[in-house]
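Note that one protein chain is taken out, while the other chains of the complex remain in position.
Chain naming follows the written order as A and B, and within any one chain the residues start at number 1.
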Amino acid sequence: MVDFATMIAGFSDAFTLWNLGFVLFGVVVGQFVGAVPGIGPVMAMAIAIPFTFGMDPLAGIGFLVGVNKGGLVGGAVPAVLMNTPGTPDAAATALDGYPLSKAGKPLKATKMALFSSVTGDTFSDIVLITVSAPLAIIALKMGPIEIFALMIFTFSVLSGLIGASLIKGIIAATLGLLCGTVGADPEHYTPRLIFGQFELYDGFPLAAVAIGMLAISEILRRLAQSQGRVRPAVDLKDTGHAADRRVSWAEYWACRFTMLRGASIGTLLGAMPGIGSTAAAFMSYAATKSASDAPESFGKGNLQGIAAAESANSAVVGSNLIPLLTLGIPGSVGAALIISAFMIHGIQPGPLLFQDQGRLIYGLFGAMIMANLMNLLVGQVGLRFWIKVVAAPETMIFASALLLCIVGVSLATGGLFGVAVMLGFAGLGYLMASFGYSVVIFIIAFFLGPRFESSLGQGLVLLNGDLTGVIYHPIAMILLLCSAASLVWFLRQNQHAHED
Amino acid sequence: MTLRKTLAGLVAGLSMTLASGALADWAPKGPLKLQIGFAAGGSTDTMGRVIAKVMKEQTGWNVIAENKTGGGGLAMFTGISKMPARGTVIGMGVNMPILVNLNKRPEQVPFDLDSFDYLGTVARAQVALVARADAPFDDLAGMIDYSKANGGIAVSFDAAPQKLLMEVVNAKEAADFRFVSTKGEAEGQKLILGGQVMAGFSAGTHVKYLDSGDFKMIAVGNNSRHSYAPNTPTINDLGYDAYVDPYFYFATTAGTDPEAKAALADALAAAIESDEVQKVVRNVASTDPLNLGAEATKAMMVDGLQNVGVLFGQ
Partner (left out) sequence: MINADRASGLGVFVLGLMLYFVVIPEQIETVDEGWMRPNSLPNVLALVLMGCGLLLQLRATAHRIENPREMAMAALYFVVLALGLAAISLLGFTYAAPILAAAVMLLMGERRPVWLGLGIFGTPLVIWLVVEQALGRVLP
């Protein structure tokens, strides 16, 4: 392991003015691109990577980490203020964030998102810095069979989000899984359901589906409702109470268990490559809702809901670095881009990383902690700026948001084909919402679908087709039993809520 | 629009005068797109982005790297084959997925090898069959015996040709290998480290695990041995008549003006020779850069298609 002197040397590297400057610059860029619909931190990182070649490794990677972390905070902004999340994990934040904004408390809602995001992020960074090695060993034990069981467990917890009709929930999930099967199949690489469009070989582009379903369909609804009346995009009735513009310590403290649960879920899921922040955010939200004494207050502007979603999705980003730094395996696109930046500098993330590059890694840890602090400070200023922006007339905001989504998706997917996909999914999202099908369940199923199918296929090969072999996989068995239990629990609770 | 043209002209003119002048008169009209057939963050992407940056610095052209994912480059090359041949786009892909599709479903692929002008290569991927260091076998023969004795073992792969290669072995030895498909080599490495599969294929990033003593190398998938492991035989050496040789290569639309084509190939070659790209390729692909040049790249593709035919003929 790394000796103490190297740790201190690494940490102090992070605190040079030069490196701090890059981290700060990254955070500012990240918060900005995260908040602008359609662009997002992943694209900003991809563009920035070649330029890190000429930089000192710590400055370059610190900058990318700053962008990644800043993007988390920025991503919550459009979700909370306009109900137009740019990424599916922020959709969980919108569930309670947007109602709170609409009630005239946008600053309170965004601040809660900021505080819980930084809290979850810091939690997972601390886990990364202190106990990444044992967590990485657990992640290695999670083979395809265990991952499949984990996905079943995820779905069972998410059943807590199904509304009035179980059947309609299943239909939404099935449609999502179906859209996820478009493209090359995971085992034989044959094209499926692509109708001659080779652009679809890798499936529907994720950015196009997420932005179409979540942001554009909501913009369509708001456009249709406008009916010639000119209003600001967000009605900022100032209630006159200072308490509605801030989050008090008591309010923050009241969410401590929610944030702890969210951060733990996010950290655990983040350490296992392939599940991702969307599932974490919604699992945390569903768990918080069901544990609450007043589940009916969720979806109406409950601070606990914001805290649950943001603490979980932000925790994923820190712990995504656990498999990356210890094993060399990226857990997400953002993490893959950080690997790419390491490799440009001739550093191979993997088993020897701590031994060979201890000082750099502890420098990175220092930069991560500083990025969290800067997120907090930059966010305080940035949130006020965005609230000013969305106070502009909705005609201006929505027309601009549409153009930004078109440009962002075309840049992210490499052309107008992605924009057409986005538009198609916007129509589907609007129809589904109008007919009372959960768009959120669709999106989660769509994102998890490919992983679900591939881990099922891999698991079947490993078990040689004999499903009873699962009993020799204790972790998978425990997860499957938990799934059954939580499914029963959630469905009974759900039925109960709709009988009242 | 006129402002845009004026500005663009100004920028182009300025950069032309600043350009080194080593590269002849031809310059792309407008930006030159370097399309990368794989997602952001992978090894192809990393090399492609640095090459684009160096080309931009060396030529003064506005070189833009962008990802066009889909079918391991199939979607990107389909797009390029349909573009007018203006010399404003270069595709960077890996030959194997293209060749496999051309062999397996030629009627559904909207292009053939003649749809492109080939510009060069940057490296050959180092395909290796690896196992965890504590695996109960050290070479392919031992692995076959172990698999036979234990009712078949699981082997991970992340590209169809790797599976086909092992099926050649399976067919000859009745080794009973079962194949676990993974998305990317990192996932395969995780399965090997975690003990879910006994062995698997990797294409360059396994070297760090060899250095750390976590992995051992069972055999080479390429047609020749790897410089970092000269004692490990190729599967071909061991008497199985098959190999996979994935090249990272560049191509543009067929029918591009020869002057433009030469300028693009020269610009790529100059970029690949730069210290920056050399270093990045070594870091990312664990091998020395290898630019076959325009002519030999085309020959490599034609021969490759034949070799893939052999693989599938089994």
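As a working rule, a residue touches a chain if its C-beta (ideal position, glycine included) is under 8 Å from a C-beta of that chain, and two chains touch if they have at least 3 such contacts.
All of these numbers come straight from a predicted model, not from anything done at the bench.
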Omitted chain: which shown chains does it touch? A, B
Quick one: say which of A:Val23, A:Leu337, A:Ile406 or A:Ala476 touches the chain that got left out. A:Ile406
From A:Asp56, A:Asp185 or A:Asp356, the answer for touching the chain not displayed is A:Asp185
For the chain left out of this view, which of A:Leu177, A:Leu260, A:Leu352 or A:Ile475 touches it? A:Leu177
Note that chain A touches the chain not displayed via residues 47, 164-165, 167-168, 170-171, 174-175, 177-178, 181, 185-188, 190-195, 216, 220-221, 223-230, 392-396, 398-400, 402-404, 406-407, 410-411, 415-416, 419-420, 423, 426-427, 430, 434-437, 453, 456-457, 460-461, 465
In the whole complex, what residues of chain B lie against the chain that is missing from view? 1, 4, 31, 33, 62, 64, 66
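Rule of thumb we're sticking to: only the chains that are shown with their structure count from here on.
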Starting from the mean Cα coordinates of chain A and chain B, work out the distance between those two points in Å. 31
Mind listing the chain B positions that touch chain A in their complex? 35, 39-43, 45-46, 49-50, 52-53, 65-71, 74-75, 78-79, 108, 110, 151-152, 154, 160, 178-183, 186-187, 189-191, 193-197, 205, 207-209, 211-212, 214, 276, 279-280, 282-284
Residues of chain A touching chain B in their complex? 42, 45-46, 49-51, 53, 139-145, 183-184, 186-189, 191, 198-202, 273-274, 323, 327-330, 333, 336-337, 339-340, 343-348, 350-352, 411, 414-415, 454, 457-458, 461-462, 464
